[in-house]
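Take this structure first; my questions come after.
Only a part of the assembly is drawn; its chains keep their places, and the rest are absent.
Going by the order they are written in, the chains are A and B; count residues from 1 in each one.
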Amino acid sequence: MTQQTRADGRALDELRDIHITRGWGQAGEGSVLIEFGQTRVLCVASLTEGVPRWRKGSGEGWVTAEYSMLPRATAERSTRESVKGKQGGRTHEISRLIGRSLRAVVDVRALGENTIVLDCDVLQADGGTRTAAITGAWIALHDAVEYGIEKGFIRNRKGEPALTDSVAAISVGIIDGRPMLDLPYEEDVRAGTDMNVVRTGSGGLVEVQGTAEGRPFSRDELDQLLGLAESGIDRLTALQQASLQAQLGQRI
Amino acid sequence: MTQQTRADGRALDELRDIHITRGWGQAGEGSVLIEFGQTRVLCVASLTEGVPRWRKGSGEGWVTAEYSMLPRATAERSTRESVKGKQGGRTHEISRLIGRSLRAVVDVRALGENTIVLDCDVLQADGGTRTAAITGAWIALHDAVEYGIEKGFIRNRKGEPALTDSVAAISVGIIDGRPMLDLPYEEDVRAGTDMNVVRTGSGGLVEVQGTAEGRPFSRDELDQLLGLAESGIDRLTALQQASLQAQLGQRI
């Protein structure tokens, strides 16, 4: 499959250049700038004691996410959602996806009654913003949990870690009949089928969202896309682990 | 697999009682009340000449959907979205899913510059409201297209039908390790993995949305769920075709 190349010269199963700057800023209990090619997402974790009202007294924590895009992150400027007075459906949908993905690797009981909010702000968008956001947000979440343990907000019980695994995500799609990994914007708009896969570091599927943009897809195509996605997520998982070893502020 | 039964006595691969009342009301170019057990969704199609501004002059039509739930469709009353002053993320997400699903079987060029809006209002909710909405909305869409052809808004070109296929949807999930078809609310909240599958009558996948609510799921479990879903959609497709033969106002 790797013989064929694409507009940007990549093989069909090749990721774009991925860069992670852990500790990008000083604000936030975790701060990560993640780049998938020209896509740049700033993921900042905010840890606060206490939980939303509906969860009080449960002994359990809460992790949630908010995704947003700067107005000129894209080729054409779009109106700010704060100016429109409401968030759009796409924003809601992606925020919910990121939150669910992260909660899949959090033991809310071990977290205790603490809340971690992940703000994922897309500074520049070139396809794959939601998958970059999930992948980067996990690192920021990791750092916020470590901070919480260090400061004593989160009790570190052996064998009951608040973070049970890592999680990362990638997009795959079928373009002109060929399954491809990690689509930039120009491929994304041409894709007949578009799929986002979220998976844990140890291999468990968390979300599979496949959509036929043009003609419907077959079970066989679904299987090929899942295979591609899993190989990409293996690579992202390795990069996440590498970033945890890197110095704060260093771009890897 | 069919030996084991559930709280409501169904086999694991059995649908709830499905009822379709085509021509439920007189308002709308298509009007369908669809029931999946206690879930009741009113799907009304509105056909208007013309398209949204961004599509004018393209020669292509547009199909979109709006999903909503009455405040006391559920066991506990929720605040009306018109009172809150905005639609929630879940409402946006489902509206977008229904619209995409229907557009997958529409040839917008054959539709001409006409718009069809599908209003899917959940009168009573007991799980599976989005899948019932898609399944019922397709019938209402069908009737609106027929109306448009009859009135001459839509030109009926042989071999280029505006509606290229049927589409239906069903939920599946894993509860206590067992994959099950068509989850009512009480099963839905207990499901570890929850999946909605949208498929055409001729077998093409349109949307696959699998979510791990509890622990992540494996490729093998994904395959089992897809199998269950496909058998359910085959049955829904047959019911859709039967409803097109039934008299208006008759509950089948």
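Some notes on this structure:
Going forward, contacts are C-beta pairs under 8 Å (C-beta built on N, C-alpha and C of every residue); 3 or more make two chains touch, one makes a residue touch a chain.
Source: prediction; values computed, not measured.
Summary of assembly composition: all chains derive from one sequence, 2 are present in place, and the complete complex in the structure file consists of 6 copies.
In this text, only the chains that are shown with their structure count from here on.
The distance from the centre of chain A to the centre of chain B, with each centre set as the mean of the Cα atoms, comes to 29 Å.
Residue ranges of chain B in contact with chain A, taken from their complex: 86-90, 92-93, 95-96, 100, 104, 199-200, 203-212, 215-219, 222, 226.
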